[in-house]
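The excerpt is restricted to a subset of chains, each kept in its original location.
To keep things simple, chains are lettered A, B and C as they appear, and every chain counts its residues starting from 1.
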């Protein structure tokens, strides 16, 4: 499997740019690998954004997220990386990425990062 | 079955225009068709509004929503279209339409659009 | 059974008028009749208010609400009527009435009306 690559993401034109509206996408089947232990991590990824000119196409987003399956990456980094790559692609009016990972050693972790455009 | 047509919608006069109040209508049985794959989509549609002079009659609303049953339409578009057509009909003080679709490929999507009148 | 009549409502003096506090009353057993179809409607009625000089006595409120049992009345109207009659009785500092009706034809409706005194 190829490593995750934002170039697989496809966009389509926002047909309703005159209005601020939100698109929330929930993926409860996100999995990556802990770079320290080599053990798989599992979590629910939630992406919510207000589109400007472009929206992300859902099937390409699914393939992009699936490519993290064998990627060694820390919780904090994967959340910020996905936010960075989607912001670079879409230039959304705002975007929030939340990754809620299942417990390891009795401790569960959720990372939330937000992009707001300066007004 | 006829394609969805806002002309089936009926209204009745708001008897309490002196007060801002909200009417929230939840339809967990919304279904349309994906224009790309031809597969049916299923979701819960929630319409909440503060009426001005007119309210939408519920039985006609049900028939209007049922007519999307065999309509090929994207998530983002159906949400904005229903908001646009109800705003054109009712000129409400405010209205919010949320469409929460069931998972496809392990990913579920919710679109929320809001109309506020300028004050 | 007599039609609903606000004159059955009894009040008692608020013993703590020096402080704004809220009383929330939930009645999940509200029922009235649809004036169009003659079919019974069922819902949960929630009344929350900040008393000023008077509080409503709960047993008389129960009898007042029960009297809607055979009354033909629309969702929007019953919510506003109960708010109007309780505001006229109590002159509360604020009051909110919410009526959440069970599904009819796959669609459920909740009406919320708020009274705030001008300050």
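In this text, a residue touches a chain if its C-beta (ideal position, glycine included) is under 8 Å from a C-beta of that chain, and two chains touch if they have at least 3 such contacts.
Keep in mind that this is a model prediction, so the values were computed, not measured.
> Shown here are 3 copies; how many are in the complete complex?
Number of identical chains in the whole complex: 10.
Heads up, the rule we're going with is that only the chains that are shown with their structure count from here on.
> CA centre of chain A versus CA centre of chain C: separation in Å?
Using C-alpha averages as centres, the distance is 46 Å.
> Centroid from C-alpha atoms only, then distance chain B to chain C, rounded to Å. What do you get?
From the centre of chain B to the centre of chain C is 28 Å.
> In the complex formed with chain C, which residues of chain B make contact?
It is residues 14-16, 19-29, 55, 58-59, 61-62 of chain B that touch chain C.
> Over in the complex, which chain B residues touch chain A? Could you list them?
75-77, 79-80, 104-115
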